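Quick notes on the structure that follows.
A single protein chain has been omitted; all remaining protein chains appear in their positions.
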Amino acid sequence: MSTVPSRARTVIIGSGIVGNSVAYHLARLGWRELVQIDKGPLPNPGGSTGHASNFIYPVDHSREFADITKDSVRQYQELGVFTQSGGYEVARSAERMQELTRRITSAICWDVPAELHTPDQVQEKVPFLDPSVIVGGFWSPTVGVVDSLRAGTLMRERAVELGALTTVANVEVTGIDVERGRVVRVRTDKGDIECETIVIACGVWSPKIARMAGAHIPLTPAVHQMISVGPVPELAAIPGEISFPIVRDMDTFCYERQHGSDMEVGSYAHRPILMRAEEIPSIEQSALSPTELPFTSDDFDPQLEQALELMPAILGNPDVGIRYAINGLLSLTPDGFPVLGESPEVAGLWSAAAVWIKEGPGVGRMIAEWMVEGESEIDGAHSDIARFYPHQTTRHHIVSRTSEAFNKTYGIVHPSEQWASNRDVRLAPMHASEKELGAVFFETAGWERPFWYASNEGLLGEYRDRQDQLMPRSAEWDSRWWSPIINAEHLAMRERAGVFDLSAFNIFDLIGPGALDAVQRVCVQNMDVGVGKVVYTPVLSPRGYFKSDLTVMRLGEKHFRVVTGGAHGNPDRKWFTDNAGPGVGVVDLTSSWTTIGLWGPKARDILGRLTDDDISHKGFGFSSCREVEAAGLRVLASRISYVGELGWELYVPMEAGARLWNAVREAGAGDGLVPCGIGVYGTTGRLEKGYRAYGAELDGERTVVEAGMQRPKVKEVDFIGREAYLRQREEPPASLLCTLTVDDHTSSTGEKRYMLGGEPILTPDGEPLVDGHGHRSYVTSAGSGPSVGKHLLLSYLPPAVAVEGTKLSVQYLGERYPVTVAVAGSTPLFDPENTRIRA
Amino acid sequence: MSTSATTVLVLVEAEPEEMSTLSLEALTFARALAEPAGATVHALVVGDLPANGAGELSSHGAQVVHQVSDPRLAAYSAAAWASCVVDAIGAQSPAVVLAPASPRGNEVIAHVAARLDLRMAANVTEVISAQVQDASTGDAALVVRRQVMGGAVLEELDLVGSPALFTMAGHAVEHTTVESPAPAQVIATAPISLSAADLVAAVRRTVPVASSGTDLTRARVVVGGGRGVGGADQFDELIALAGRLGGALGVSRVVTSLGWRPHHEQVGQTGSRITPDVYLACGISGAIQHWAGCSSAKTIIAVNTDPEAPMVTKANYAVVGDLHQVVPAISSELDARHH
Partner (left out) sequence: MANVLVCIKRVPGSSGQVLLTGDSMSIDARHVGHTLSPHEECAIEAAVQIAGDTGGAATVLTLGPEGALEQLREALAVGVSSAVHLVTADGGSGDSGDAHGPADVAAAIADVARRREAAGEGFDLILLGNDAADTGDFQVGVRLAYLLARPVVTGARTVAVDGSGPAAVATVIGDGPAGTEEFQLPLPAVVTVKEGEITPRYPSIPGRLKAKKAPVEVIEAPAPVQGTARRALVLPPEHPSTVQILGTDKDTGAAAAAVVDVLHTIGVVTR
């Protein structure tokens, strides 16, 4: 009956909260010729928005989530569809209570009001809750409920008023045409739409739609059970949708949310029930809607018992009946973050998927800014669709990880928590040796990386008189996913030498006549250097915020090699590729090369035993790279360091990695060379040197100046973000990254406690510090500095307090500890003159 | 039918003034079944015939009418009726016995099936194959097609046994008269096997329904309301329009489940089956359950915000829009044209 326009600038597929929000924000930012389609009717096309419980808890440990949620609430309020109810997260156990104190620290960091309440205080606000069941509650006064369908309608209407949007309901996508790697057309049962870009905002159906274009959106539809019971006289007595705070019963993974005279009970406690997008019934086939599947009561019965325990007064009433019960579908991703941004597989194909009600409008704005302006105000790096490696888009991986994560929806997740499922996907060539050495493996992007080696336990005895440097942790939470062996390995490296498996590096080459132009355009530092030079450089967004930091080797006149972190390497490669310009090829070599790091005072002696080439300081200076013959291999050696010691990164073909690893270990045996884990490489060695890490200190909301990484001169050649960077250099910085030392670790119980990162930095009196962005100061990285004998914290501080010697405090699990600003800026705390690197 | 001696026996129901429509449909169907085989169509009526009952039965193809009379049959009892049917089966040896799939038709035929230990098929729409041999027993069987799931699905089954017992789904055929009917031979009989036990479950009392409006099942116009109406207090416009058209209000199951309207207004598989000239379905999505009750309307006009709702796509006509705007506008238009 209805037809679709034959042309559009952008086709938005989906009319849930996300599609509507993307449409509105694209229109607001000036885009026109937007066509939005949905296979269902309006205003509720039958996706997950239609059955959402529609409540919003603003606190999250993730800054990205917290900021997006805050932005969403602001938009919902502005649309007039937000009702503040307040909300509790209640604890039934001491372990949960500790987690709630940790949530308080996150609330302080992200500037969200919150406080801890006693059971009686909880009962004051929720009179039908049995206080004897709980040990306390986390009170979040700004929790509220929204009308997400109404919000969507209003956003569509605004886009229509701007003359920007045509929405056609009941249109089913039948195909997406891709030509020369770019989307050109959406095919539907009501006609084809020629277009430049497509936004997939189809929630649980997104993987199916993406496949039509040959791309992957790694999410799975999963069941979240919900029942609605009523009529509850206590609730019916007060008019309005919600008069009592929402309660999240954290230890039972359930929530209770008033909805008029009914109480909705939702659960994340049941077994993971996953589907495929292809298995979701059509609107016609569905009993209620495609995302409201028949309730499987057996799965929910245990939760009924727990809900009854918590609220016996109303849920135990025999006249209060279960009036509605569904297996609702929502989207889960392998790492719990949304899937946002342009697909690295198909140009012009954007994903806005795996987004919950609390993030919908914020994500809409983020995607629209990203599309229109090239970057968004809130950094969405953790949600970038480009983050996924191929194995992470497989069904096996998605099912493994979402099944493991489902019951952690309300779980207590340690900041270093490791996945148990689908491990051993990417193994370094020296993996077998590492296993023999008792490596404790942590995973990065599928790589199994040794974090420390049990075989180094003997070092603890060797250093037993230096407990102030080993800094053992007695509290279980602090020592979970940690070992003092890391600190012992660190000391051995600083005193002798350490060998590191760095196979997880993401490596790609830019080759061709346009290669120099390409790296000059993308990188802040001058890349027109001699062949054989290695340059560490920031990479900036157009507005001058960090896109990445990485090293570039010039291997030839027209040949550059980029080495970057495994976790963020794919978005980096996409950024280089998107901005490469003509005459250059970008070649992924991650799986071709392995990297072995060799650092420490004895590094030259050890490498010298394997090569006849000149590796003296004069013959092989810092920041240079070249091929050497070592251990019967041709090795690309690069003299740089992320741990502040003399040494090299040694690159060999993956298949030769084991040989080189063994050769280095043998050559170093006499010098006391130790294998060192990523605990040293990524934390202790790095923090002592004040080296910044992308994703912790460096992200899309911080500048080179704030990070203290500006050099005296800015290269003349234009590069992305140059104009902004020049301006930033002239202005006083909004904040400055500092290294702080913890002055006293002793808690009120007399136990020494060690911060793990993510804690607020406060004045000595406990007042938050606010920087020039309006952000509060928090710990971006935390860890031991064994050689300096201090626990180190990195944090962006307001310039006024970013002064060495300033006394501040850090709040950790409900208590404050004194800290001192040890370094303002990037001067290393250890070996400030960098003499060791240049030895 | 294999032999010309066979008969098809139709249990018909009399309403006070005329034979029930479903009975005439059943007769029409029986005729189509009997004619090719040269079989005779017999009608069986328990109790009184309306004044023109015999004429109606004749004109719809009954060649013989058996009228069973007895004071004990004054109050309806399914078991008593069944005894009369069993008597007739004994006397006529019909090849086929059918009845309309009305509540009584289904009930009585079920009793007959239980008494004779025969199979029964309810809601038959079609006889696919007049006679086959049952593979295992060698017994004769009709292959019939019948409605299940409220007509959303058809079941094909072997109706083994003699006589073949079934009830005819309402409106599976349109009732037609024969071209030049011969008056049926009316044979008045008395029950043979009727026993006291058959009268235990007899109607003790009948209270005519105090109908506030036109009877839903007989109305020429039905105005329907579904979930889209929005609430118990939102039906005024629909009721006004139904009144304006001299019709009745019908509602979907969700409306009665939510307690917005009484159950006797429900149209659907578990409610009434309506056969109006026009059904104006407002805010009804058209789930199977509802469609089962309204699909026999001659003309369907849907009013719905969702142009893809089954009610809309299956309708003859539709207005895409909010019923609370459209329905008052129709009333106004009617007023404007007729004043």
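Things to note:
Chains here go by letter, A and B, matching the order in which they are written, and residues are numbered from 1 within each.
In the analysis below, a residue touches a chain if its C-beta (ideal position, glycine included) is under 8 Å from a C-beta of that chain, and two chains touch if they have at least 3 such contacts.
Worth saying up front: this structure is predicted, and the values here are computed from it rather than measured.
Across B:Leu57, B:Ala122, B:Val267 or B:Cys294, the single residue that touches the chain missing here is B:Ala122.
The residue touching the chain not shown here, chosen from A:Gly86, A:Pro141, A:Gly191 or A:Pro281, is A:Pro281.
Screening B:Arg72, B:His171 or B:His263 against the full complex identifies B:His263 as the residue touching the chain left out. Only one residue in the set A:Ala107, A:Val122, A:Leu149 or A:Leu315 touches the chain that does not appear here, and it is A:Leu315. For chain A, the residues touching the chain absent from view are 1, 229, 281-282, 284-288, 293-295, 297-298, 301, 304-305, 307-308, 315-323. Within the complete assembly, residues 13, 15-16, 20, 76, 78-79, 102-104, 106-107, 110-111, 113-115, 117, 119-120, 122-123, 141, 143, 145, 147-160, 167, 197, 200-209, 220-221, 245-247, 253, 259, 263-264, 269-271, 277-278, 280, 287-289, 298-299, 301-302, 305, 307, 312-322, 325-326, 329-330, 332-334, 337-338 of chain B touch the chain that is not shown.
We take it that only the chains that are shown with their structure count from here on.
Taking each chain's centre as the mean of its C-alpha atoms, chain A lies 65 Å from chain B.
By the touch criterion given at the top, residues 305-310 of chain B touch chain A in their complex. Listing the residues of chain A that touch chain B in their complex gives 1-2, 41, 169-170, 283-284.
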